[in-house]
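As you look at this complex, bear in mind that one protein chain is not there, while each of the others sits in place.
Entry: chain A
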Amino acid sequence: MTDTFYEVLRRQGITRRSFLKFCSLTATSLGLGSAFAPKIAHALETKPRTPVIWLHGLECTCCSESFIRSAHPLTKDVVLSMLSLDYDDTLMAAAGHQAEAILDEVRAKYKGNYILAVEGNPPLNEDGMFCIQSGRPFIEKLKETAADCKAIISWGSCASWGCVQAAKPNPTRATPVHKVIFDKPIIKVPGCPPIAEVMTAVVTYMLTFDRLPELDRQGRPKMFYGQRIHDKCYRRPHFDAGQFVEQWDDDQARMGYCLYKMGCKGPTTYNACSTVRWNEGVSFPIQSGHGCIGCSEDGFWDKGSFYDRVTDIQQFGVEANADKVGGTAAGVVGASIAAHAAVTALARARQKTGIDTPKGED
């Protein structure tokens, strides 16, 4: 059996006194009563750490890069103390057959009890030939590993929605995890990449409470994806005031006005960037003066320019937004009306149509 949290903490030189202080503090910060401190201590003393298998499909590893930069909690604490990251071909020391052996071992030993984290997605075209691992298509490895897991975490926009490799025309037929695995609970943690703290927090939540976080309609944890960037953006007062950046190098840009007119996708993007921010809370795209590109939203790569507010509607096959299509339609209708009115007036003048006014009556 894997060590409990308590055993790992003691081994790292943490005293029992500090451990109990930590439990009280955790109970308080979670808004629970003091009676919960012993319960948390008990859980940490008795619960074996949950094994996590981390697979990599068609991806760029930006999720892993983000994950290892987590500051709260530090990734080393998550990886070494909280979870038992038994397989991650990018981070693990073992390689080749030894590595694959671990995968089989975890699947057999912890059947139905391990968490499967998937970074990237399986390409389905040509029988999955576009992503080969250990000599066979990734889709096979994914399906096998998923069969015995407790739950799946879809890391990043690749696993959640498909991301750039699924952009039109999607030559490899890259397919998000929830469209190939149907019988397991899936937590989507989208973003390209997701925020490091969001990633570690989702894992921490699942290990601490032994349950999935509350998910929204699209399967994302509500605690981080419950609100839009726009809802908590520090430039929001400028939006409400009607103060916008009009050009990248204008005074308004220097004064930090709202980037709405520059195509900021904050109003349609659900993520925690404007609250948690990046790199230990240093900044996030809007704070750096560039609009949000909506990287955690489904299909962000195929929804027109990052720099238009009224974006193109793809269905028309041409590059046209609602104003071009609708404005043209309204213009045509208006012109037709004018022409129709003119013909009507002419016809009436020549008494061709319309009602003859009764003569001599009234």
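Side notes on the structure shown:
Note that in this section a contact is a pair of C-beta atoms (placed from the backbone, for glycine too) under 8 Å apart; a residue touches a chain by one contact, two chains touch by 3 or more; residues count from 1.
Convention: contacts and distances are computed from a predicted model.
The complex appears with one chain absent; UniProt names that chain "Ni/Fe-hydrogenase, b-type cytochrome subunit" among the candidates "Ni/Fe-hydrogenase, b-type cytochrome subunit", "Tryptophan 7-halogenase", "Putrescine-binding periplasmic protein" or "Heme exporter protein C". Shown as candidates are A:Asp104, A:Glu280 or A:Asp323; the residue that touches the absent chain is A:Asp323. Remark: the residues of chain A touching the chain excluded from display are 161, 216-218, 222, 226-228, 231, 237-244, 246, 252, 257, 260-261, 265, 267-268, 294, 297-300, 303-304, 309-313, 321-323, 325-327, 329-330, 333-334, 337, 340-341, 343-344, 347-348, 352-355, 358.
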